[in-house]
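A protein chain is absent from this complex, but the other protein chains hold their places.
Letters A, B and C mark the chains in the order given here, with residues in each chain numbered from 1 onward.
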Amino acid sequence: MSNTIKVSVWRGAEEGEFESFEVPRQPSQTVLDVITYIQRNIDTTLSYRFACRVGVCGSCAMTVNGRPRWTCRTHVDKVATDGTLQVAPLRNLQVVKDLACEMTDFFDKLDRAEGKFHPTKTRHDDFDFITPDDKKRKQASAGIECIGCGVCYAACDVVDWNKDYLGPAALNRAWTLVNDERDGGNDVRLAAVAGDAGCHACHSQQGCVEHCPKHLSPTHSIAGLKRETAKAAFKGLLGGSD
Amino acid sequence: MSKNIQIEETKTDVLILGSGGAGLFGALHAKAANPDLEVTVAVKGLLGKCGCTRMVQGGYNVALAPGDSTERHFMDTVEGGKWINRQDLAWTLVEQAQVRIRELENELGCYFDRNPDGTVHQKAFAGQTFDRTVHKGDLTGIEIINRLAEQVWARDIKRMEDHRAVALIPANDGTRIAGVLMIDMRSGAFRMVRAGAVLLATGGGPTMYKFHTPSGDKTCDGMAMALRLGLTLRDMEMVQFHPTGLIAGEDTRITGTIIEEGLRGAGGYLLDGNLERFMHKYDERGERATRDIVSRGMFQEMREGTTAKHGGLYITMKHLDPAMVKKNFKGMVERCADCGFDLVSGNVEVVPTAHYMMGGVVFEPDCTTEIPGLYAAGEDTGGVHGANRLGGNGVANSTVFGGIAGDTIAGAINAGMALPEPDRDAIEAAIGLCRQPLERPAAGIDQVRTKLWHHMWEDAGIVRDAASLARAGATLDDLDAELDTIGVDGGNLAYNLTWHDWLNLKNLILVSKSVVAAATAREDSRGAHFRADFPDVRDLENSTFTVVRLEDGKITLGTAPVDFSRVKPGESLLDESAA
Amino acid sequence: MASARVETRLWVWQRLSAAVLGLCVLVHLGMIIYAVQDGLSAAEIITRVSGNAVWFVFYAVFIVAVAVHAPIGVRTILNEMTGLSPKATHLIMAVLCLVILVMGFRAVIGLYQAGAGL
Partner (left out) sequence: MKVAAHRNHPHYWAFVLHRASGLLLALFLPAHFYVLGLAIEGAATLDGFLSWAETPVAKLFETALVILLAAHLTGGVRLLILEFVGSRESSRIAVAVGTGIAVCTGLIFLLNGT
């Protein structure tokens, strides 16, 4: 292990260039640590986003050596195999400055996918009885631990090609709700996720699955939505007349 | 407007500071109670992404199961708080948690874990006489905040993301709050947001200690702003330490983050630098003793005994069944592995880590404060937990009181009400404070941070005494002065993290001063506060709590007697209800 | 969104036709491999297909399926990778469908009847 690492970092916003830094290597160093080191010790004007620093908040994702990743849990040893790092902002999001992105589109799309609970009960009712091995519950649980990091969104080409595409994370959330037996919003939700901005735009490229740091599989969630929207279409639930 | 600095001004009916459990519940409740209100959530990062509610692992305390009761939860809370809790607040907490948890599950869509029979699962959490912690795996906070954020996105609630509150601005006649001065972090511009009501929900966060658990955006901003506005803070000496934080060496962000308590519960050993167990020296329960005892034992060991590579100690699970460890602690095992540690068959270096501030702004059960129009909820407030917070009472606190604050606000103000004129001098002064480093040549602020971390940890941390606190007090004054000589490169204020680091340090130093002052005043040991020179709990029946204020730039200190409004030390509500 | 229903149906049709095509292509590939064993001749093809109702029906189904399947796919590609308007791509899809149907049936009918001339 050489005792420094060469890092080239994106500076600027939509326009800009890569700038090189040399950072001392430390054991247990993550990519976020490297970026922090630069900001604290070399160039105090470097901008980036993070919050929890342990893989919970999903704020720190960047493009590291060409791959979208969470940086607070990416060990330098694993990615800088040749002693160099290139760090850029996440793809498919607007850059605020340097490595920090604006995520409003990403969140808006979660909302547009009806990625929110439609209650059927109130705070005055008791919890529903649902056993942990209930099939639908398991399916809902499979996709629930999304931290909204946007890595899948950055990895997906369809997001790039089709600006309206809701994207893997939003559709994954919609699928967990489709399987949530307590939820009463499936008619609107299925209408919201059908179509060429929704699940039908997905071509199972699986960049989302490949890169999701939480090992979720939006692809399979989206496939589930394709099946459910198809059923809904035949029941005439997606609206419109011939 | 200010004499020389032109700033933007916006208006809203309700301004919420922070998007943790308290802030988001405040916004949702205010909007639900009066949909005509314009509600704005301003947050130092992205909505729902920063703050500690998201980081909650363990879960949410609430008396739901047959056999448990409001009284029992209350007694656990007050006994855990070593009798200095404000009892009406604690009662509101335990009672309303029962409503809030159902609201979370039924109205917001949190999908909490279930028992095999389909009822909600409640697990054990240290210091409680009943298994009452509702959870979603060990990522309860993500579930809660994601669901809250979704509902906020879906509503007509304004978002001011990457907006940092820097000062609470009173009306120019001083009768109430007029709004909040903010920095739009994306551009670096100042913005005055005038509002009919302001909810302070920025969530405290003891990040002035070398080792700490909270997320990076938390730097006691709310408490510092409250002090500067002249509000009273209570119980500031009460800083909770979690026994096992990860320690990964210099310049690693992950240092300080939590290694789950359950590991000790499952039989994990703590080892010193020579790989020998030591906890039985401090408590017969060994590693399974309560948070404060284990933290203290470890601190003592680190001072006197041999330490590991980075100055910490080790936790190990390797004497246990690897399959069990892998299965039951999957998240922890992965997290360690990502940083190059083997939790299953190796020794992972750990250290006690500053976790939670029990102290904070004095407030009422309806979330009002001394200043009309200003409300407070969550970790920014003091009095609910007393001297120690039970694991699982933190998120209950922020969600319960956040919701109450929203309800109270909606009842107190009208949509489009005439907004008071802000005090222009206060705005001017606040801008001056924020801009002062920009006027000086840039220099490194890192050494100030390092010193603050070090001195708070050594002198005002897990174990304190009169001498160490005096040292800490003097150091803080020096550091404050030193910070005031350091400049920040202000060439581009857009997303200028270093400028914000400077502002963070300014706030942390101020709030640290109040911690030290309060700790100096309390001459006994209670809960999280341990005085080596007064190691015992004293005079429980006449318990007092500390209060601090900022007057003319100096922390002033007082104490007040605890009002045992529901139950006195030595009594129990449980006996009553049993009788 | 008006397109939700349309897109969903197109998706269903493409998958249905894909399933049909799956079988057709298997048979077709098997046939090709069998047929090329000792060189391909017109006579051979014609002998097999002409007047044979089973083969005729098989190819008719094949053509219909492909006329459904391929144009939908081409439309998707055009939508995603070119700047063409949704209207234009929809039209291209329809035209391609017609072209495949007409040319396909012209060929198969030709083969089916060709035997008569031998």
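Here is the rule we use: a contact is a pair of C-beta atoms (placed from the backbone, for glycine too) under 8 Å apart; a residue touches a chain by one contact, two chains touch by 3 or more.
Since we're looking at a predicted model, the values are computed, not measured.
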* To do: List the shown chains that the missing chain touches in the full complex.
  => A, C
* Name, in rising order, the residues on chain A that touch the hidden chain in the full complex. => 10, 12-16, 63, 66-68, 88-92, 95, 154-155, 157, 160, 203-207, 209-211, 217, 219-220, 223-224, 226-227
* To do: Write the list of chain C residues that the hidden chain touches.
  => 15, 18-19, 21-22, 25-26, 28-29, 32-33, 36-37, 39-43, 45-46, 66, 70-71, 73-74, 77, 96, 99-100, 103-104, 106-108, 110-111, 113-114, 117-118
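Just so we're on the same page, only the chains that are shown with their structure count from here on.
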* To do: Treating touching as the only link between chains, describe the layout with one word: line, ring, star, complete or other.
  => line
* Asked: Per the centroid of Cα atoms for each chain, what is the distance between chain A and chain C, given in Å?
  -> 39
* Name the residues of chain B that each touch 2 or more other chains. => none
* Asked: Which residues does chain C have that touch at least 2 chains other than itself?
  -> none
* Asked: Considering the complex alone, what residue numbers of chain A touch chain C?
  -> 158, 161-162, 191-192, 194-198, 200-201, 226, 229-230, 232-233, 238-240
* Structure fact -> chain A contacts chain B in the complex at 26-30, 32-33, 36-37, 39-41, 44-59, 72-75, 77, 96-98, 100, 102-104, 107-108, 110-111, 115-117, 119, 121-133, 137, 140-141, 144-148, 173, 177, 180, 182-183
* Hey, which residues of chain B end up touching chain A in the complex? -> 45-51, 54-55, 99-100, 102-103, 105-109, 111-120, 136-137, 139, 141-143, 146-147, 149-151, 153-154, 161-162, 186, 215-217, 248-254, 257-258, 335, 338-341, 442, 444, 446, 488-489, 491-492, 494-498
